[in-house]
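A single protein chain has been removed from this complex, and every other one stays in its place.
Showing chain A:
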Amino acid sequence: MENTRKDYFTAGIRDGIPICLGYIAVSFTFGIMAKNSGLSAWEAVLISASNLTSAGQFAGISLITAQAAYLEMAFTQLIINLRYCLMSCALSQKLDSRAPFFHRFFISYGITDEIFGVSVCKGGSLSPFYNYGLISVAAPGWVLGTFLGIVSGNILPARIISALSVSLYGMFIAVIIPPARENKVIAGIIIVSMILSLMFTKIPVLNSVSPGFRIILLTLLIAGIAAALFPVKEAETDEA
């Protein structure tokens, strides 16, 4: 048992490396923005360590700068981060049912787009230790990037930032493409999702929907219709 936990944890660390690199790039930008908003390095690092999310933090510091009402802050965070709710639902079914309940309190901290994406698509049921492995490399990357951004401003050349930013998307692609090779429904879902997502960024009116809501809306719509048209057999949801 001890051995398997360690194996899951190690696998998590390995898969967490690309997340860590991508996080350094994104949170570096966050650090720069925090500095421009007059936050101290300690405050910016505290935000990154306690929130571990991108869009919510960017919105958060703009509200802090504007000295917005506390209620407005709470509401904005709720709207921007609502997609985590869907992800958390999906993970609730994926998590190894034999794992003690308290693990859920720790895993929850690390439900980010990236950690969710990598862990939910793992074969078999999910060990909390895999998530701990992911979190233990990804979260320090997020905090470190923030710190570097706020103290240095520009030690990382723009080209490195560009390259690192792509690593997160590369990871998403590595997660969704292989299952699409065997499963035509998944392949179709990916193509439709990308086309609609493109439409939502280009077409007037539709492009006024915020990125966070676009994800929720399209997920409910596309996964909702796909589930009605192509219900998955019991065995498939178990092994996926």
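Some notes on this structure:
Keep in mind that, in the parts below, a residue touches a chain if its C-beta (ideal position, glycine included) is under 8 Å from a C-beta of that chain, and two chains touch if they have at least 3 such contacts; residues count from 1.
Definition applied: contacts and distances are computed from a predicted model.
Within the choices "AzlD domain-containing protein", "(2Fe-2S)-binding protein", "Acyl-CoA dehydrogenase" or "Thiolase family protein", the name that UniProt assigns to the complex's undisplayed chain is "AzlD domain-containing protein".
Where chain A meets the omitted chain, the residues involved are 14-15, 17-18, 21-22, 39, 43, 46-47, 50-53, 56-57, 60, 63-64, 67-68, 70, 73-74, 77-78, 81-93, 95, 97, 101, 104-105, 107-109, 111, 113, 116-118, 120-121, 158-160, 162-181, 185-186, 189-190, 193-194, 196-198, 201, 211, 214-215, 218-219, 222-224, 226-228, 230-232, 234, 236-237, 240.
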